[in-house]
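Moving on, here comes subunit A:
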Amino acid sequence: MTVRLGDNSLGYIIDRVDVGILVVTETLDVVLWNRFMEANSKVLATSIVGKNLLDYFPELPGQWLDKKVRSVQLLNNFAFTSWQQRPYLFQFKHHRPITGGVTHMYQNCTFIPFEGSGGESLVCITLFDVTDTAISHREVLQAHADLEELSHRDALTGVYNRRFMEAELHKEFKRVERYGGKLSVLFLDLDFFKRVNDTYGHQAGDKVLIEVTQRISDVVRATDYVARYGGEEFAIILPETDIAGALIFANRVREVIEKTPVLYEEHALSVTASLGLSEYREGIESYDALLDQSDKALYMAKKQGRNRVACY
Partner candidate 1 sequence: MSVPLLIVDDSGFSRKAMLKCIPEGWDVDITQAANGEEALAALRKGLGEVVLLDLTMPVLDGFSVLESIRDEGIKTKVIVVSADIQPKAKLRVVSLGALAFLQKPFDKKSLAAILAECGVYSED
Partner candidate 2 sequence: MKTESLNEEENEILQEVINIGMGQAGASLAKLLDVFVNLSVPRVSWVNDDDFVVKVGELVAGSDDSWAGVRQAFYNQLEGEAFVLYGTNGCGQLADLMGYDNNEGMAQEELLLDVTNILIGACLVGVAQQVDKEIDFAAPTLVGLDKPIDDLLYSRDREWDQCLLIEVNFHLEATNFACHLVMLMSEGSIEQLRSGLLSFMESY
């Protein structure tokens, strides 16, 4: 026995399918409005069919929709919209208790040109609810961004790591080389840090590193980059800063480290730092050379008795 669809079956399916389906004329008068559209818009087919779509939904992008419908008819070609470029056509609520931060239903739409029984140019618009896809896409992007951010950070102190710092310095270097401007680089090394580790253990050392990082972070500008360069050595990139400005900054850093001892268990650990400083000048070949200068200045600061700043 062959099973056949009844006369009303197709109409029933179109009405009940979990996709928005509407048909409009070239002047955007509504010809068909299925249940998905009714349920989400709260506008019944019996009221909107025969009426102009824009009268009921003045918030629709009318000019755009008009052009879209006309071009679909003119070229007799399907057209698509994607949530990634146009989040939604109709401003519907989504049906998700866990929203992932979204406030409306994301939609992918397809525009299908066809002819009515009297030869009228009609366009069928289908709406797919892609809110789930949009939410998970957003989560993936966020996870990527988080991972990338993590890969730039030093695990113990939370400031940038050496690799990221060098990449940023490279960019800053290119910038001043091309467009001019100022750029200074500061190296900082904690004095006698090995003694802290040897006397009180590595946990004490870690505490000192975290505390010192915090104090440095408190005095830098938002545009500066603080990085743990390795061990007890830090580097700070100071964009738009000449050596005079950098020297003032370096001394502040030196002071905030020296002024207050770091508390570890019952011990008050006195900490000091030596700092080496250099600035970009025309003719310096690479960012490496700039780092090298600051490193040499740091060596001088150490040699001159520590707890001081030296300029290259």
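Here is how the candidates were picked: all candidates are chains of the complex that A comes from, given by their letters.
Just so we're on the same page, a residue touches a chain if its C-beta (ideal position, glycine included) is under 8 Å from a C-beta of that chain, and two chains touch if they have at least 3 such contacts; residues count from 1.
All values derive from a computational prediction rather than experimental measurement.
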Please name the candidate from 1 or 2 that touches subunit A in this complex. 2
Along subunit A, where are the residues that touch candidate 2 in the complex? 61, 63-64, 67, 71, 74-75, 77-82, 84-86, 108, 110
